[in-house]
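Only one protein chain is missing; all other protein chains are in place.
Moving on to chain A:
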Amino acid sequence: MTLPDQEARRSAPLTRSALRLNQVTRSYGHGNGTVHALRSVSVSLPAGSFTSVMGPSGSGKSTLLRCAAGLDRPTSGQVFLGDTDISGMRERKLTILRRERIGFVFQSFNLVPSLTARENILLPFRLAGRRPDRDWMRDVIARTGLTDRLRHRPAELSGGQQQRVAVARALVTRPEVIFADEPTGALDLSSGQEVLKLLREVVDTTGQTLVMVTHDPQAASYADQVLFLADGTVVDAMDRPSAQRVSERMSRLGS
């Protein structure tokens, strides 16, 4: 792992990157009231990596996630998913791209309350009007341990189970990149760890790329690398993090 700006100077194709941000700036408002949520951030994440994004509140980590996932448009700069520049895409194409190549897991309210677990998992296929890959689906469901929970509605599941349904849904389309926003934020300790282990295992066994925003050093320690954000820029990076080292680094950031 190198510092992001060094990475940017190197030519891209050396390690195939699953996600690349090039000089991405995102600001809100204009004139004197302009808020710069991201200031010229360049990051490249190799395929099959698990990256945590950390930083104090207001550091821009959520904005980074939104821009990288195509939910928000950068004010300037480009975002590449694989070789596709998604920063200038029209809403419709972006939606279809999200459906096929990106997966999401959020802190809470991840599921459509009126659908069963199984229907929630299959929702991306239904939206795309495609048939799911049966074997892969069975695999994902087994991996997330949901085999006997498929007929339940979200309200009948525990928080950890709900989050596992969300992970299964994120995986089921075999996306290139999965984005997770505080996936353990609303869970108790053991359920949180269960979900993190699941995510780690997914990256290791399927080679999918995972980007996770979190403020929990323990959660961050599951990642291959941690990016530290402050004031809208990447101020540091850490390979093979441990919870101890991450919290030390965070306390220096003043969080």
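Note that a residue touches a chain if its C-beta (ideal position, glycine included) is under 8 Å from a C-beta of that chain, and two chains touch if they have at least 3 such contacts; residues count from 1.
As a working rule, contacts and distances are computed from a predicted model.
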item: Candidate names "Pyruvate dehydrogenase E1 component subunit beta", "Cytochrome c-type biogenesis protein CcmE", "ABC transporter permease" or "histidine kinase"; UniProt protein name, chain not shown; value: "ABC transporter permease"
item: Identified contact with the non-displayed chain, of A:99, A:152, A:200 or A:245; value: A:99
item: Listed residues A:16, A:126, A:197 or A:240, member touching the removed chain; value: A:126
item: Residue, one of A:49, A:62 or A:247, that touches the chain absent here; value: A:62
item: Chain not shown, touching residues in chain A; value: 62, 65-66, 71-72, 91-92, 95-96, 98-100, 104, 106-115, 119, 123-124, 126-128, 153, 169, 181
